[in-house]
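See below for the structure under consideration.
Note that one protein chain of the assembly has been removed; the remaining protein chains are unaltered in position.
Moving on to chain A:
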Amino acid sequence: MSKTLSREQMLALAEHVENAELQAHDITKVTNDYPDMTFEDAYDVQWEIRRRKEERGNKIVGMKMGLTSWAKMAQMGVETPIYGFLADYFSVPDGGVVNTKELIHPKIEAEIAFVTKAPLKGPGCHIGQVLAATDFVIPAVEVIDSRYENFKFDLVSVVADNASSTRFITGGQMADVADVDLKTLGVVVEKNGEVVDVGAGAAVLGHPASSVAMLANLLAERGEHIPAGTFIMTGGITAAIAVEPGDNITVRYQGLGTVSARFE
């Protein structure tokens, strides 16, 4: 895969897409203007958005994986998931409030997050290495918010848009990977007191740890790796559920407590 964007075009796109996030307004897909854009171009845009945030003083506090379910990958016609980054201001306290005025059309997904204690480097990173390098796992709820009109995008566009990352809530109880069966770990999503979706860890690439391995392998394509101490959200165990001001969400994790948030 190669690049098709000039450096000026890439920088302009990064500013355009990031402004949509910062100003909470939707935009048309970047591939409408640049139909030949490649994955590599799109990740260039994402890494430039990341650089812009760091330059402004934001810290990068973790990574996220997206399109990790077989169903979503089939729907998008791809065989690998995608990644994005998490900035410090994305973090919302457990039981806290998500301000929807800062967002366009938010949805939530229940996930399992990993925190590493040793570096992970691809290519060839596998589940065994991931489990050995994991400090602990912890429940997380991701709020995603595509900057694209009507949440409609193609793969290249969503990569350029930081994999729709916007907010996340971590809570519940941390656990050693040796003490939980991440494949069968169940989650129950309640919206305003009603069960709206259920799932189990295997919905994420068969096992959430394989999502971390894939992140290491994807990062290796750019000469990057996962340093020790990285917080990684592994991808939605449940479908993305739309939320509106006034909604409250509680996600229950088998043996790992709950994570909740209100949307205002």
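Things to note:
Here, a contact is a pair of C-beta atoms (placed from the backbone, for glycine too) under 8 Å apart; a residue touches a chain by one contact, two chains touch by 3 or more; residues count from 1.
Simple rule for what comes next: contacts and distances are computed from a predicted model.
Between the names "ABC transporter ATP-binding protein", "2-oxopent-4-enoate hydratase", "Putative Zn-dependent peptidase" or "Transport permease protein", the one given in UniProt for the chain missing from this structure view is "2-oxopent-4-enoate hydratase".
Among A:186, A:229 or A:245, the one in contact with the hidden chain is A:186. Only one of the listed residues, A:11, A:174 or A:202, touches the absent chain: A:202. In the full complex, chain A makes contact with the omitted chain through residues 70, 181, 183-188, 195, 198-203, 206, 237, 252-255.
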